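Have a look at this one before I ask anything.
Right, chain A next:
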Amino acid sequence: MTEIELLSWARGPGLQIATIIFVAGVVIRIFEILLLGRKANLAEAKGAEMSNGLKTMVTRTIPDPTTFKRSSVTIVSGYIFHIGLFVVCFLSAPHILFLKDIIGFGWPSAPTAVIDAFAVVTIIAMLATLINRLTNKVMRYLTNFEDLLTWFLTFLPLVTGYIAFHRIGLTAPSLLAVHILSVELLLVIFPFTKLMHAFTLFIARWYNGAISGYRGVAS
Partner candidate 1 sequence: MNQANVPQFNIHVGTELTWNVKPILHEIRHALEKLLNSGESSMIDLRSIPLAPGEEETIINTLGRGEVHARLDVLGPSEVYETQFAGVWLVTHYNENDSIVSRFIEVTEMPDVLKSQPEDVAHSLDELVTELGTEET
Partner candidate 2 sequence: MTKDVRLQGGEPEQAPEKGTPEKGTLGEALRSQGVSRRSFMKFCATTASMMALPPSMIPLVANALEKAKRPSVIWLSFQECTGCTESLTRAHTSTVESLIFDSISLDYHHTLQAASGAAAEAAREAAMEENHGNYLLVVDGSIPLDNPGYSTIAGISNLDMLKESAKGAAAIIAVGTCATYGGIPHAKPNPTGAVSVNEIIKDKPIINVPGCPPIPVVITGVLAHYLTFGSIPELDHIGRPKVFYGQSIHDRCYRRPFYDKGQFAETFDDEGAKKGWCLYKLGCKGPTTYNACATTKWNNGTSFPIESGHPCIGCSEPDFWDGGGFYKALSLPTEDLSKTAVYTAAGAAVAGVAISALNRAKKNTSNKIHIKTTIDDLRK
């Protein structure tokens, strides 16, 4: 198979397969969560459910002081790489073009020098989270295969994207194909791992806020 053939497959059938598995997996899981329903709470409601739920979706963004002291490395490096991934994925011109093709509209992009800087910072932050996970006694005790797998699946597109942009090592078509294939790998395994937190995060926060609000306590 020539390089361009591989690239064309990655951009064609590869993306189709990955999209189908990703969308089906995410939609089915979310439907399952939402449609399972909750047991009716027979106690009297002491506060509002919905509004507290919505409020908590936002306020949980700020960690409370005790949690922060205990897991400062995890939280700081976590925030850095999430923000970095957001900038690299959603503000780089080729990615915006890609999304525009799917959802119909785009937005202005950031200059490549900026994206480059954010990519480097994100790579460093992700390496920091991995090192923390392996050296911190508690983290190491809690770590299982899935944690390492999801870290790797997220790190691979980031690093292959950086390498493809700077054309280091292999020739350009191969590097680009590897980058796109790594994204497809991420998409295909995504719905079966904790990466689903990207969607369930807000459901979880709402739920916590809702049940607290019903009971009239802070959340």
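What we mean here is this: contacts are C-beta pairs under 8 Å (C-beta built on N, C-alpha and C of every residue); 3 or more make two chains touch, one makes a residue touch a chain; residues count from 1.
A quick word on the picks: all candidates are chains of the complex that A comes from, given by their letters.
Source: prediction; values computed, not measured.
**Q** With chain A shown on its own, which candidate in 1 or 2 touches it within the complex?
**A** The candidate that touches chain A in this complex is 2.
**Q** Can you name the residues of chain A that touch candidate 2 in the complex?
**A** 2-5, 7-8, 11-13, 15-16, 19-20, 23-32, 35-37, 93-95, 97-98, 101-104, 108-113, 167, 171-173, 176
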